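Working notes, beginning with the structure itself.
Here the complex is missing a single protein chain, while all its other protein chains stay put.
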Amino acid sequence: MIEFQNVSFAYDKGSPVIRDLSFRVEDGQSVGLIGANGAGKSTVMKLLLGLLTGEGKILVDGLEVRKENLFQIRRKLGFVLQNSDNQMFMPTVYEDMIFAPLNYGLSRPEAEARVDRALGLLGLEELKHRHNHKLSGGEKRMAAIATILAMEPEAILMDEPTAALDPYNRRIVINIIRGLSQTKIITSHDLDMILDTCDRVILLSHGELVADGPADAILRDKALLERNRMELPLRFSGK
Amino acid sequence: MHMADALLAPAVAATMYVASGSAAGVSIHQLRKDDEPGKLPTMAVTAALVFAGQMINYTIPGTGSSGHMCGGMLLSALLGPQAGFLSMIVILAIQCLFFADGGLLALGANVWNMAFYGCFVGYYLIWRPIMRSHLFGQGRGAQRGRIVLASILGCVITLQLGAFSVVLETSLSGITDLPFGAFAALMLPIHLAIGLVEGLITSAVLLFVFESRPELLQCVDVPEGEGSKRSLKAVIAVLAVVALVVGGGLSLLASSNPDGLEWALFGNSEAGYAENMGLDEEDFGVASTAADKAGQIQEATSFLPDYALPDNDSPAGTSLSGVVGSVMVAGVAVLICLAGGFFRKKRAK
Partner (left out) sequence: MNKMETALHELSQMDELAAQSSPIHRLHPAAKLLTTIVYIVLTVSFPKYALSGLIPMVLWPVLLFQISAIPVRTCFYKLRIVLPLVMAVGLFNPFFDRAPLLSLGALTVSGGVVSMVTLMLKGLFCLMASFLLMATTPIDSLCSALRKLHMPGLIVTLLLLTYRYVGVMTEELAIMTDAYLLRAPGQKGIHISAWGSFLGQLLLRSMDRAQELYGSMLLRGYHEHFHYAEAGPFRLRDGLYTLGCGLVFLLLRFVPVTRLLGSLFVR
């Protein structure tokens, strides 16, 4: 369970990026976090992961996001970055995948087993010993997701998981996301993907929560979306 | 300025390894004490950036040739001397391992020549004193001036030290018969020109960083307000003119091939070096008049004694049996190749 209680955040002396944000995500939910550029989606992710510290309270499974709890909290959360190159810092996929399990204290055989499990789940066994800088864009994204799955986190956060993917790879990633049973929070401008993968949507604008409800309802509300500088998902915009 | 393995005697190479290794040890110790775990990814990304940045061609105005950046000063101004030094080691190691630029054995010497001077001498004796001084007065304009001055001075001086070390190490290794004085007279002026260009490039990059994110630079107080309004362009122009005058016409000699070591030795026909040294990349060693001239140069400049010729009994000596043996070794090598090809084909079937 993830909970934001009256959270605000501003970069030093600047105007607030997040204003008095409160919401709660239950275990097993899939939540799409949407909003125009600069609405504060990425900041919400960083606050939740403890990469930024703001005012108010953020709870993960009842633990407050604070320095002394970070190690425990981060173990529960897997974050897939938008730029896979920034996420995958080891030379090969295998080493990247095994990095987190080893850091969280697993023995090498256990960690290996996790890596193989994650690769098997995504059907990516052939990527295991490939070099990160020689993967295609789609392979890179999939490998990045595998890296996070190898942590076996309780919740998965994803920042624009389908950005810059071709339609084929986008569909594969969507199917992968749908197949994940963990709690999910996904930020994206790809509202069709959000519709496919999330049952609930939180709409942010200028750092404030504007709407929170079933994905199907919010993503059909043309007026609401347009007021917040967004458009209907493609499948609803046709006649 | 990357030296190859073959240019160094093992004893010289080992000495340089010890020297560079000690500097690296001290740096690691210092960084551990500072305990900034976030610095590691910054070092890696900046090192990778400098590695790639060395391949950029910068057009030198008015010459039609291009200059390059080596990056020691840039790294120490951004990361501090210790982190800059370690990053530079890694850059040189990758160049030597994957691109055959330098060599495994020569790595110690290359680190010393290119990283140690640029990072430690450049930082402690040039960058820090100048940045902390009140040269050019107060305010942003003065700070810009200090950045330009420190970059240019730093690059010129550290490159001179590096080039001198190359000469010294090669001569001590007894590899070349080229007299020490002549070698130095070739290397130093060319690296003066290269240093000037590198200094200007470095200062341009650092000024850009200063304008946008001054807190990234070492020893630079984040300025409040504009202060004295001195035009940046004026400072650069004045310094550039001074630097160019100091360098004489040398920058005009800068060729499209910026590696001074190669350049110094192969010469640049436009610049007249080829004539002086009797060498040209195309027809080296053919003209006997050039050889005579070189011999005269040696008589005039030599202050290293001639190497004594080994007699035939020394293990190094060459003799008829040596020649025959060598031919046989070559035969064995060819046989190995043939056998390898044979077995591979067999396996492929």
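Each chain carries a letter (A and B) given by its place in the written order, and its residues are counted from 1.
Quick note on the criterion: a residue touches a chain if its C-beta (ideal position, glycine included) is under 8 Å from a C-beta of that chain, and two chains touch if they have at least 3 such contacts.
Please read these numbers as outputs of a predicted model, since none were measured by experiment.
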item: Residue among A:R24, A:H131 or A:R229 that touches the chain left out of view; value: A:H131
item: Residue numbers in chain A that touch the chain omitted from display; value: 46, 49, 51, 70-71, 74-75, 77-79, 81, 83, 85-92, 94-95, 98-100, 102-104, 108, 129, 131-134, 147, 151
item: Residues from chain B at the interface with the omitted partner, ascending; value: 2-10, 13, 24-25, 28, 31-32, 37-38, 40-49, 51-53, 55-61, 64, 66, 69, 78, 86-87, 89-91, 93-94, 96-101, 103-105, 170, 174-179, 200-201, 203-209, 212-213, 216, 256, 261-262, 264-266, 278-279, 281, 284-285, 290-291, 294-295, 298, 306-307, 309-310, 314-326, 328-330, 332-333, 336-337, 339-341, 344
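Methods note: only the chains that are shown with their structure count from here on.
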item: Separation of chain A from chain B, taking each centre as the mean of its C-alpha atoms, in whole Å; value: 46
